[in-house]
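What you see is the complex with one protein chain gone and the rest in place.
Showing chain A:
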């Protein structure tokens, strides 16, 4: 018996900078969670993860993270993934600072 597949995004860290990135539908790595491809099919998820793993000079540690559809694109489900979209809570560092003026 297989459990129902919950939607996913492919996420990783950039090799050089370590920044959190998300795989988009057109094979790019975005800093924005909402630009990620929301994957609703398990077989497609495995293919996208294989693609991510082949990008070894760009990203490290790619994995599938639960996500859900939102008005502006995919949103994280788990709080850990929420933190990864922002940065630490003790300083205005990471994405919350780097992307604030973009």
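One rule holds for everything that comes next: contacts are C-beta pairs under 8 Å (C-beta built on N, C-alpha and C of every residue); 3 or more make two chains touch, one makes a residue touch a chain; residues count from 1.
Assume contacts and distances are computed from a predicted model.
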Query raised in the report: If you look up the hidden chain in UniProt, what protein name do you find among "PqqD family protein", "Sulfite reductase", "Peptide/nickel transport system permease protein" or "Heme/copper-type cytochrome/quinol oxidase, subunit 3"?
Result: "Sulfite reductase"
Query - Touch residues of chain A, complete complex, unshown partner - result: 13, 15-20, 56-57, 60-61, 77-80, 83-84, 87-91, 93-95
